[in-house]
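Here the complex is missing a single protein chain, while all its other protein chains stay put.
Chain nomenclature is as follows: A, B and C, assigned in order of appearance, with residue numbering initiated at 1 for each chain independently.
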């Protein structure tokens, strides 16, 4: 299984039936592929739609129905379109059950940096700061390392996205939960050892007893 | 001509073509009868409609189309319905060209009291405070006196509606404009003398030269 | 699909002492059957947040007459002398709020904002005891967000996923309150199969609605 599929499958199992979820552009978007249809999970996009669905078949899209990356999408029966103020009312007001997004760094306090590398990459925060501040659960979905360098660090060196602690980190190697006691290692990816995870992480991890393997719902 | 018709006709001449106007319930509502249709004046009501029109013929109304008093109304072609937040966005945000409302008292500073008589009458301010604070022009339309007592007073004794000076007072006796120099008597009602106006007013009036008679567009 | 309940079953969800937002403007756009059931239910000590209390014995006026309301946050009670009497006698603790500030406070509650900065009411007794904030040398009144345990709202059409659409001036406070109640109960004139309200016509996405009231028999 590819690393990103491990992440996407594991995040999918984190989403609750009937919940409203925002998936970031890129790797998080792919989480939708692994959802159980019977769970009635509702996806929204901050550019103004509740009930987002996958890109429609070739030739059946419309330039006025897009996701937050500007790509065309479709919508479920019972979808609703909303303006940007309402969209962020849902996000900021606590109506969004979960957001899944990528990270540049996450640190021992569970703080996230994902919007700027000063002087190098200045994409802007878009909706990320509102999502991380407002969603009930913030799930970071990312590769454990970037070009071999740990992304889970003692303290973020890049500007923070929010001073609010995120809820969970899911990587191709591990599931880690930020807590008052620090970053607790909850699960290992199939075939990965605790030592491998520790080696790929520069932050201190709290390891309490046996660390179970991720349940991905399928054989890895 | 009845006193209230004098007031309504004179206020009607104060409204500008293509402007958006809110008329208070009661005497101000009747201003609409004396508007020139070609002026395209647009009436709105704070309960959520732009393009309000008169009560429809018997049997052609609907309980879901009402004015701020809860009475059924009709709407012009091109009307728009809006929620209460948008409605007050228009009012507070400076999009409303004029509001016409009644008063309990107006004073020498041009301040208005029209929402409460403590211990006696507690209707609540409804939309009045937003209207007086937000409309571009605030026109008070009222009888000059109440049971013989002046309503234009040196200083309001009743709680103020706003600390913002109103634009114009139109009564059955006079047109008076609050200015930095005080309440300037601009016009007399047909057949009314300056002395009669002064006698019916406990506030000081600024009277500069000849005071012309109101033009009501018709013979009084 | 959202659960849909009879009015008398829906009001069982609401305990004595609950804080309610109720949609409507002089009864127009209020959840009529739900309010009738609530008035009949014998609840006590309710806090009601609403534009007004309609007329005596009508809609929210039914709750007033039933003695169910101990606190009221509203902009206008002028057409309900029973509410005025309750205020003067002290039986109902009434907080009068300018209408535009009231709706914006409800919106702030639902939108996760810290408050409303307005000029409305500044320097009047309606601002007594309220915080002011100076911004670039100008003074603004800070009005605090409002939230409720329940929002009782009315709509024209719902679908079975809770998407709502409103009609004409019965819209008023309803869509704003739909975001500010921890539990949202909606009485719609009709309930349609999912997908029958086009996405651009939906004014309140069903995801914020918890219960629908069954259609009248």
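One rule holds for everything that comes next: a residue touches a chain if its C-beta (ideal position, glycine included) is under 8 Å from a C-beta of that chain, and two chains touch if they have at least 3 such contacts.
Note that the structure is a prediction, hence the values are computed from the model and not measured.
The chain not displayed here makes contact, within the full complex, with A, B, C.
Interface note for the absent chain: among B:31, B:82, B:141 or B:173, the touching residue is B:82.
The omitted chain makes contact with just one of the residues A:64, A:180 or A:195: A:64.
One chain of the complex is left out; on chain C, the residues touching it are 104, 108, 111-119, 131, 133, 135-136, 138, 140, 142, 144, 165-168, 171, 199-201. Chain A residues in contact with the hidden partner, per the touch definition given at the top, are 45-49, 62-66, 68-70, 75, 81-85, 87-88, 91-92, 119, 121-130, 133-134, 159-164. Counting over the whole complex, chain B has residues 20, 42, 44, 49-51, 75, 77-82, 88-95, 134 touching the chain that is not drawn.
Criterion: only the chains that are shown with their structure count from here on.
Chain-to-chain contact here is organised linearly: an open path runs through the chains from one end to the other. Using the average of C-alpha coordinates as each chain's centre, B ends up farthest from chain A.
Mean C-alpha position of chain A lies 35 Å from that of chain C. For the pair chain A and chain B, the distance between mean C-alpha positions equals 56 Å. Annotation for chain B: no residues touch two or more other chains.
Shown for chain C are the residues that touch two or more other chains, namely 107.
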